[in-house]
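Here it is: the structure, laid out below.
Note that one protein chain is taken out, while the other chains of the complex remain in position.
Which chain is which? They are A, B and C, in the order written, and residues in each are numbered from 1.
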């Protein structure tokens, strides 16, 4: 199966064109800016010729500098400005080229955006979208590679979404812009060139339901953002061994639907969660805990393994950077270990693994 | 049992005086400043007559304004300054009167302090202690009440500690100051007046081992920071019902010892983790997941319930603020539900519960 | 000083008096533990909020800090809802959720205050961005303390406001202290705030004697230029003095960090008796009586109001 088919699965739509993730994002923002004059885009370098890796291309020409503008280097104040504009009834989209830079916006996001609607007694709302891109590959290094979405999942009042493919990117972006709450929209650099079928007309993919992307009976693989793609590849490797993996994409991380995951693990009794960040107090920890709370109360035991960034700092040197990330081979191995604990240590055929890994930059998978 | 006895239990020391948490903190810093001239204290209002709720009392008179000084309102730069001083070989203790304000320090803590030793190839170290106090009770409200330590547990390179009593406060503070890594030292406002036996001479309580504070066979209660105290009270309420709870204090949250917890749950098959913050992606999620990973691989099922702040914003009005926090009655109820799932809904005698709750401000428990 | 028209005189006096008496009552009630959140009183600092807000139109916006009662009242916020909020009641201006440090009254264009120093400064820019887009000439006044000018966000905000020519009035209530630390121990050059602000191309004005009419006149002069778009942001630094302790109802001149000698000139210069003396005794009596009435009413309202029901804990987490 390929996320190209998601055009059918999810939106029940057989039309749509093959679109890249980055173009689907851009199209969603474009369509919403056309529909709603309150929507505007701000953020460092959103209006230069590179257009934030293409994700804001053409919007300046179409909507002018009042509705899409770059800012000074001032993440703290710019985040507060976006929040204030949202309180005043506008619908800002604040963009950051790397998620790491959000650490400068934490005070405004955690202490104001997340709390304003509540602490002001419901008098105002904060319909804000904060886009940020997780960097990966090729020397991004310690400060341009972090996936810190779990910090935002911790905070009531914020919503968090991390679409894994072009189809969802469009639907989630439209849902995020139309949401009356602050939404942390988590993107991944390596997903930008990946393709899927994307309906032309606007559609929303709101929180509520994780998606079973591929069926399977032996083990449940949950992948976040582009780790979902890695899980799809791992599934192919496992298939060679006669192991069938059910692949689940949470899509929205807060609010988080774990019923779909619990249902799957109730069947497979085996869970591998692959985070796109560090595992400690990560999304995988939350998912694992919810499954444990439900299945434990039902007296059902299960095996679980969390994967994610190695518990270290992301190095630039390729030989060790490669070891920092989960990849299809490692995911497949972890799943295999759960399914066949007594079997001799299995390693997928390196060529197959490499091939699967190479795919990443091509797509559609 | 009472944490007064910890003087014996932990340090195997029967001497010591009854000391308040706040005085134990102050004594630890005092002793280390006397021992090591590289140690200094900086932070808003550490040197005024209130001495940060007494925790820095007398240090100015003893060590002078070069070694303990207030700062401008500039959390971001002051955190960077403390980190730079640590890189240069000093041993700063940077103090924040509320943990909420750390959101302004995230960039320096996450992108510099946690990564410097690694990304500079081990050339320098960051022996920094960041003290912050979790506020609670009486209208502290949305921005003065947060327990955000899980954000720091997420980040490799940082250590996190949250002592629950005066004895540990001193030992952990001495260990934190002598540690060559950045340590997030999490305190709780309501613990300040609580007392325990505290040896006079310096001693360290480094990471490595969670402590079984009280033995029990029916359920394992893990409490973080002052929630450990609430668990001790819940245990009394449960005892009335003939339910024995084993109480475990992780003390250090990163690195985190879960072996002790796993061992206990292997026995009780029931776990209640009480966070001093929101449960989503919290310390409780990490603890639950590790237990699930180990016991799952052993084919052992267990029941688990996480407790923590309600998934909302902390209100100021007392009627609803009270519902925001776990308390002995709610903890006891949750544990009781796991132990006697078929028993009719049990509520501890309100007077007993209130009594237990009142105790909080007195101590020793 | 040009003669002040009687209406303005009465309005300004009433506002000053109302804030003073309201907070004196808060201080009186406080020990009874009926008030359920920390209070940062503006007693002694009233003239800044009054001088600014008296010039603003009803549809202009204003937001203060956690020391925000004065701005809330001066801008016309609902007094009953304010007292009820301090009592933690369901009828409070934020339904008992925010308390004294998070006041808001959108109906009267009081935008929210915050307990984290400096956080509301960029929030005001966001409102100003919307007002500019709206194009009706409305402005937003953002109050901040001298300590807040040390936070980086203040400087980032000045630059952006000036760059985008936003209709923001930055009002610095310089009371020379951040909690117990005097400005000279926090700022390399303590009296350079206006000078620094001017380097962003922002007109900056300083009033050193808390004269409510001077403050009023400066704004009355600048406001039309802001509405017409000739001016972008402006900055107003007002020297003033906090008479009570940083947080709570009491005095703290025994604490040792400041002296009553420092206080005295500010008491001598208290704007309330000064403006009172400009009124006819009868006018004054009428206003005083009315002030007592509304303050007493707000207390009764708060006392009689119910606490929020348990269901409120989980409402308004998400819109």
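Basically, a contact is a pair of C-beta atoms (placed from the backbone, for glycine too) under 8 Å apart; a residue touches a chain by one contact, two chains touch by 3 or more.
This structure is a prediction, so every number in the text was calculated from the model and none was measured.
The chain we do not see here touches A, B, C in the full complex. Within the full complex, the residue among B:112, B:196 or B:339 touching the omitted chain is B:112. Residue-wise, the contact with the chain that is not shown comes from A:74, picked out of A:24, A:74 or A:229.
Of the listed positions B:56, B:71, B:264 or B:279, the one in contact with the omitted chain in the full complex is B:71.
Along chain C, the points of touch with the absent chain fall at residues 150-156, 158-159, 162-163, 186-189, 192, 195-196, 199-202. Mapped onto chain B, contacts with the missing chain fall at residues 66, 71-72, 74, 76-90, 92, 107-108, 111-112, 116-127, 156-157, 159, 180-181.
Mapped onto chain A, the interface with the missing chain covers residues 44-45, 48-50, 70-77, 100-101, 104, 138-144, 310-313, 315-320, 323-324.
Here, only the chains that are shown with their structure count from here on.
Relative to the whole-protein C-alpha centroid, the nearest chain centroid is that of B.
Using CA-based centroids throughout, the chain positioned farthest away from chain C is A. Chain B and chain C, compared by their mean Cα positions, are separated by 37 Å. The centroid of the Cα atoms in chain A and the matching centroid in chain B are 32 Å apart. Counting partner chains per residue, chain B shows two or more touched chains at residues 76, 100-101, 104, 141-143, 311-313, 315.
Annotation for chain C: residues touching 2 or more other chains are 92, 96-98, 102, 114, 116, 152, 317.
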